[in-house]
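Only one protein chain is missing; all other protein chains are in place.
And now, chain A:
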Amino acid sequence: MGGPIAVLHPLDRADGSASYKCPSTGSNILGSVNAPIELPGRRDALKPEEATIEVFVKPGTAPGGVGERYVEGILRTALGRVILGREKGYPRRGVVITLAIVGGESVGRGGSYLPLLPALLHTATLALLSASVPLSVTLSATVLAVNSAGEITREPSAKEVTTATSLHVLAFTSKGHLLLNESEGTFTFDTWDDVYERALAICHGSSTFGSDGDVAMAETTEGQPLDGIVRDTVEDHIHRDYAWKIDAA
């Protein structure tokens, strides 16, 4: 199983964009961010001191429906906690995030969006980073399926999802705090605790937090931690952009 493939800034016209491909769930997302932009006729928003965040999820083949609106709501809440909407130039302007599902299993009508949610979150985070939208932290997320035998599968395929008794999406900030938890199906508290431990290891490596709150990165059986993949993608991109400055130093 290969790790996810992320590309920063594949689109020319958008302020920031990213594409993200997760081989194990088969999801392939293209995301763009435009910020800060003027929202016509929205100048007196309900929260005049904050930026308005809009998320659009576009399925590849079908028109958007209730499922997309639902996952847009989840994404907006999670990303709203990360985006600093009060920074200079952002209040009363808009941060528009568009996520297109360009490949993989399409979600049927009434189907669960949870298997796609981590890929959507990663794409949105990377696109926000490439648009230089001020963020308080970065985030990483994963989806876990628990089957009737109590086995936990990381980033399940479409077939594994149908046989699972419960599905869990957990997102962590780069500081290791739990940012988002969406679960469906039947499970016990103990199962959730196991899922939490496993998800934390996937996102941040299995090493524990140091006393200073820093996360020590470690290669484990889970492969490279997802947080490290986000970091590496961004660092690579900046290295390329500022090669002239880094070479001179």
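Quick notes on this one:
Convention: a contact is a pair of C-beta atoms (placed from the backbone, for glycine too) under 8 Å apart; a residue touches a chain by one contact, two chains touch by 3 or more; residues count from 1.
Quick note on the criterion: contacts and distances are computed from a predicted model.
Missing chain, UniProt protein name: "Exosome complex exonuclease Rrp40", from among "Exoribonuclease phosphorolytic domain-containing protein", "Exosome complex exonuclease Rrp40", "DNA replication complex GINS protein SLD5" or "Translation initiation factor eIF2B subunit beta".
Only one of the listed residues, A:Ser132, A:Thr162 or A:Thr188, touches the absent chain: A:Ser132.
The chain not displayed touches chain A at residues 9, 15-16, 36, 38-39, 43, 82, 84, 87, 89, 91-93, 129-138, 173-175, 230-231, 234-235, 237-249.
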